[in-house]
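All protein chains but one are shown in place.
Entry: subunit A
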Amino acid sequence: MNLGHLSDLYRQLILDHAQHPHHRGQLATANQTVNLNNPTCGDVIELSVELKNDRVADIAFNGDGCSISQASASMMTDLVKGQPIAQVRAEIATFLEMLMNDPEVEGADELGDAAILATVVKFPARIKCATLAWKALEQALGEAQQHE
């Protein structure tokens, strides 16, 4: 059975993150938490973020989902931990643009491991899996702003 096409989606790096996700859990120090689900499929993410001195000081996630959604959350937490909030906002925008419009968007190479998720564009049914964590983070930062 020829599954060659599938390796485009499930690169080894994605499988590694999915099987051994980074920053899984809950933060005792969190000052923002967001629960987001994908109502079409039931994937759930619970993101906890500690924002301090205009930075994402710490971040962790829990939840249940497919390998794409788990890998994406793991890669995202690797990328944004310790970064200034303004930079994280720009990266979220770049990532969403990459998945939803332009897989070769400018700045994609600055997304760390998450840049590899551009391959998901070839599997339109799976784009929402890849964007769930990023949308949760976008919401967490948005809510933090409202409270400022």
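Keep this in mind: a contact is a pair of C-beta atoms (placed from the backbone, for glycine too) under 8 Å apart; a residue touches a chain by one contact, two chains touch by 3 or more; residues count from 1.
Throughout what follows, contacts and distances are computed from a predicted model.
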The complex's invisible chain, by UniProt name, from "ABC transporter permease", "Cytochrome o ubiquinol oxidase subunit 1", "Sulfur carrier protein ThiS" or "Cysteine desulfurase":
"Cysteine desulfurase"
Touching the absent chain in the whole complex: find that residue among A:L13, A:C41 or A:A144.
A:C41
Contact residues on subunit A toward the hidden chain run 1, 3, 5-6, 9-10, 15, 40-44, 64-68, 123, 125-126, 129
